[in-house]
Every structure is written in structure tokens, then in C-alpha cells.
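All protein chains but one are shown at their positions in the complex.
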Amino acid sequence: MRISRIFQVLVPKEKKFFPLFEADVENIVDAALLLNKLLLSTDPEMKEKYIAQIKDHEKKGDDITHQIFDELNKTFITPFDREDIYKLNSSLDDVLDYINGVALKIKMYKPKNIRPEFIELSELILFSCRELKNAITGLRDLKHPQKIKEHCIRINEIENQADDIYHYTISELFDKEKDAIELIKQYEIIQNLEKATDIAEDVSDVIKTIIVKIA
Amino acid sequence: MRISRIFQVLVPKEKKFFPLFEADVENIVDAALLLNKLLLSTDPEMKEKYIAQIKDHEKKGDDITHQIFDELNKTFITPFDREDIYKLNSSLDDVLDYINGVALKIKMYKPKNIRPEFIELSELILFSCRELKNAITGLRDLKHPQKIKEHCIRINEIENQADDIYHYTISELFDKEKDAIELIKQYEIIQNLEKATDIAEDVSDVIKTIIVKIA
Partner (left out) sequence: MRISRIFQVLVPKEKKFFPLFEADVENIVDAALLLNKLLLSTDPEMKEKYIAQIKDHEKKGDDITHQIFDELNKTFITPFDREDIYKLNSSLDDVLDYINGVALKIKMYKPKNIRPEFIELSELILFSCRELKNAITGLRDLKHPQKIKEHCIRINEIENQADDIYHYTISELFDKEKDAIELIKQYEIIQNLEKATDIAEDVSDVIKTIIVKIA
């Protein structure tokens, strides 16, 4: 048992991290839903609105991330290993950054087409974020570590699905798209989409580490 | 108070890190100035000279980075948390890597145009590195933590400005540039420029963490 763990048994654990992480992942789920709406929308005005709303969520997420880091610096006894809180916080922030990145790239690049695979990937991002929310909510009382693990397994499955769609789309793109600039636009957007599910899996890896140490 | 902090109160702090960090950031400021000169220059011979000089600075920076890591491995009591010295060192190294990366890409890609926005961004990188120098110099005696914070705030403002220029230029590029290969060259160079200001902000985040823990 590591020294930090011994302390954790003796001293009441600092609980203020849980509401912060819950607010953070809630905000990410909302941003993921907005991204899905953005990709489904064909109305330029609505698109702009969604992009602005995602940006607002990204700012709110940044604030929460900073609050968590501030708490971490001020708190002696943390509910999990300090390094795991650090990683959970920064990897959640990365998920939101990639969601906002997709919105930004759609704004900046104005791609001619939104491929159906983009929409599929945005759905997978949303599903993955919802699983993250369930897993993180479960960390508060830790009564059902098995359930948390199941959420993490589903995130892994979603990532595998996203990977297949990603590889298929890239192959299609390099095979069929003859307009090099359009190819670059689509390529950059799809990479960003895939990366979001990838980082969601990184978050679930951190959660799995936390569960292993505590179980 | 963390255990490492208790030790820091009892034992004289190891001071040899300060001159190393000061030499490191001084070298980075010089490299940033050379990058600005490179982008302003139209003389192919001078350009080559600046690229070679930036490369030399990158090597010098590498040496200092390794010295700091060596000191860190040999030193038991550090002036700040070990992990913060580690992060300060490696993020400073990253700033220099991106500055050198821009120079390298100009050498390798030979873009037809140096956009005015490239020059603006190189100025912002220079301003940001100068603020980093002021902030890092202030870490030595820590008499004015408020002043250090002000330098960090300015780095944040500079990053926001760089972000706006970056987004504007990318939009312009994908809208107006019809030569796909030229677009790739410009795109890669501007991404590298923006990344340099981004990483400078990461350095300032580490500095803010150090200040928070000590104040």
C-alpha cells in the first residue's frame, strides 16, 4: 500500500473534487450534443450559433479545469492519488478541446461537404461522453466499482467503432477526393473527430487506474 | 503543506537552478528575435544565416535543458516542487523547439510568400518570451509574486491575440489560396508559429503553479 493510501484511510477525504468533476463532464456532454447538432444542421445561422455555444462551453470547461488544479494545490489529502486527479482533469479538458477544435475547423475551413461519417463520429463522441459522465458520477461513493468498469469497457468499444469509421473514411478520402484542398479540410476535421474519442478512452484509462488502486 | 515543502523550510534551498533557467530563457529570447529577423528578411544569404543561428541556439538550449535535468537528478532539496522544475524545464525546451521548427520549415518548404501575419506572430512570440524572461528572473527572490503574476497575465493576453491572428489567417488561407501545395506550406508554418505562443502560455501556467504553492 502506498503512503498516500495509508493517509487516505486515516483522514477524512476531501470531497469537493466530486462536484467539480461532475460539473466538468456534464459540460462536456452538452458540448458533444452541440457538436452533433452542428454537423446535422444545414442552416448557416444555426451553425454559427452552435459554434459559438460550443466555444462558450469550452471556456466554462477551462474555468472548471483551473478550479480543480487550484483545489489540488491547496488540498493535502485527496480522495485519489494526486497524479490521477491531475490526469483526470487534464484529459477531460483535452476531450473538450477536441470537440471545440472540430467546431472551429468547420468555421475556419468551410468544407463543401459534411460527410455522413462525420455525423456518425459525433454521435460516438456523444455516447462516449455520456459513459464518461456515468463513470465519473460513480466515483463519488464507489459502491459499484464493477458498474464503473462496465462504462469504461463501453468507452473502449465505442473507440474501436470510431477507429473503424475513421480508417474507412480516410481510405475513401484518399481514393476518391480529387480536390486536394477539400481533401485537406476533410482530413483535418476527421482526425479531430477521431482524436476526441481517443482522448475519451484516455480518460476512461485514468478512471480504471483509480478503480484498480482502490479496489 | 506537502512534505517536500516542509523540507524546504528547514533546509537551505538549492540555488543553482536559477542561473540555469535564466540562461535558458535568455537564449530563447535571442532565438525569438532571430526568428523575427528571419521573417522580415528578403536576402537569401541573410535568411540562411538566421536559420543557422537559430539552430545554434536550439543546440545551446538543449545543453542547458540537459544540465537542468542532471541537476534535478543529483539534488535532494529543490527550490520548488521537483515536478514543477521538470515541467518548467521541458516546456521551455518546447518553446525553443517550435521556434527552431518554424525556421526549419522555412528552409525545407521554401514558401513563395511570407505573410504579414507570420511576422506579426513572430513579434508576439518575441514579446511572450520577454515576459517569460521577466517572470523567471522574478522567481529567484520571489519578493514580488504579484509582478510575476502580471507577466503571466500578459503572456495569456498575447496568446489570445496570436489565436485571433491564427484563426483569421487560416480562414483566409483556405478561402483564397488555390495552390494546394503552397497552402500546405503556409498552413504548416503558421501552425508552428501559433504553437510557440501556445507553449509559452504553458510555461507561464507552470510559473503560476509555483507562485500559488509558495504564496
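The first chain written gets the first letter, and so on, giving A and B; residue counts start at 1 in each chain.
Convention: a residue touches a chain if its C-beta (ideal position, glycine included) is under 8 Å from a C-beta of that chain, and two chains touch if they have at least 3 such contacts.
Given the structure is predicted, the values throughout are model-derived calculations rather than measurements.
For the chain left out of this panel, the touching residue among B:L104, B:I119, B:L142 or B:V212 is B:L104. Remark: the omitted chain is touched by one listed residue; of A:A52, A:I77 or A:V212 this is A:V212. Of the listed positions B:L40, B:I184 or B:V212, the one in contact with the omitted chain in the full complex is B:I184. Listed by residue number, the positions of subunit B touching the unshown chain are 69-70, 73, 76, 104, 107-110, 180-181, 184-185. Residues of subunit A in contact with the chain left out of this view: 1-2, 167, 170-171, 174-175, 177-178, 180-181, 183-184, 187, 209, 212-213.
Just so we're on the same page, only the chains that are shown with their structure count from here on.
A straight line joining the Cα centres of subunit A and subunit B is 28 Å long.
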